[in-house]
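Here the complex is missing a single protein chain, while all its other protein chains stay put.
Coming up: chain A.
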Amino acid sequence: MSTLLLAVVGASLLGSLHCAGMCGAFAAIAMSSRRAGSCSDAGGCGPDLDGTSGRPARAAALQSAYHGGRLLGYVALGLAAGAAGALLDLGGVLAGLSSAAAVLAGATLVIFGGVELARQLGLRFGVWKRLPRPAFLNGLVRRATRTDRPVTRALAMGVCSGLLPCGWLYAFVVTAAGTGGPFTGALVMGAFWIGTVPILAAVGFSSDHLRRAFGSRVQLVASAAILLLGVATLVGRVELDATALARRVEDTAAAQGPSETSSLPDPAATPACCAPDGD
């Protein structure tokens, strides 16, 4: 389990430049200090996006609210995904398959990562029908940006981040599902969150430098990371399974142990009839 978590943190850290690009906007909104109701002549109404948050204490509060919100959203996703994975596992067991969730999740990740990687290398797959945009997201973000309290806004923007239909994010959600338990799922998403904090905290300082330094390799690295994560899920689960299997055998033995030992003759012992006299 800890191997998987470490792998997740690593992959998340590597690919988080993508997060900086995509969620940067949300982070900027979260960090803005102006009240929602105020309007400027040029920029219309709503939070301004200058990324400066006045006093450092305030900035820290906003940062923790935003990242806390993200953590909440991610953990909720992880719980749900893990529960779904658990259900899948149960179904798999009934159907005679072991660790169905892990296999399915791993395979999904490998295929997804592979396709992305191939795309980066110039292969064409054609665009599938575009996913419909979740309508409720708009409403949530709108409500969030209207709030008068910057901390609430930052928190809400963080929670909303978890709802973005981002392939990168959902790769980790699939990983969480692959663990086959709500709590392990939440752990995976927590690990993912840890990996994304540094780069997103840096948004508003100088993420552009980082981005220039990495250039297009960001996506290449990210795709490869997803692929590896898929492999790790498959392997990690198999490991986990082996220990679990062993434990189950032990449990069975423990449950049946005492009665069996008392009823069956000990082959090592000489039957009473044949025992030599105790002198």
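The rule we apply is simple: a residue touches a chain if its C-beta (ideal position, glycine included) is under 8 Å from a C-beta of that chain, and two chains touch if they have at least 3 such contacts; residues count from 1.
We adopt the following convention: contacts and distances are computed from a predicted model.
K.L.:
The complex has one chain missing from view, so what does its UniProt entry call it, picking from "Putative copper-transporting ATPase PacS", "Inner membrane amino-acid ABC transporter permease YecS", "GntR family transcriptional regulator" or "Protein glxC"?
P.N.:
"Putative copper-transporting ATPase PacS"
K.L.:
Pick from A:G68, A:G114, A:G167 or A:G190: which residue touches the chain that isn't shown?
P.N.:
Missing-chain contact among the listed residues: A:G167.
K.L.:
In the complete complex, which positions of chain A touch the hidden chain?
P.N.:
17-18, 20-26, 28-29, 43-51, 83-84, 86-87, 90-91, 93-94, 119-127, 130-131, 133-134, 137-139, 141-143, 145, 164-169, 182, 208, 211, 215-220
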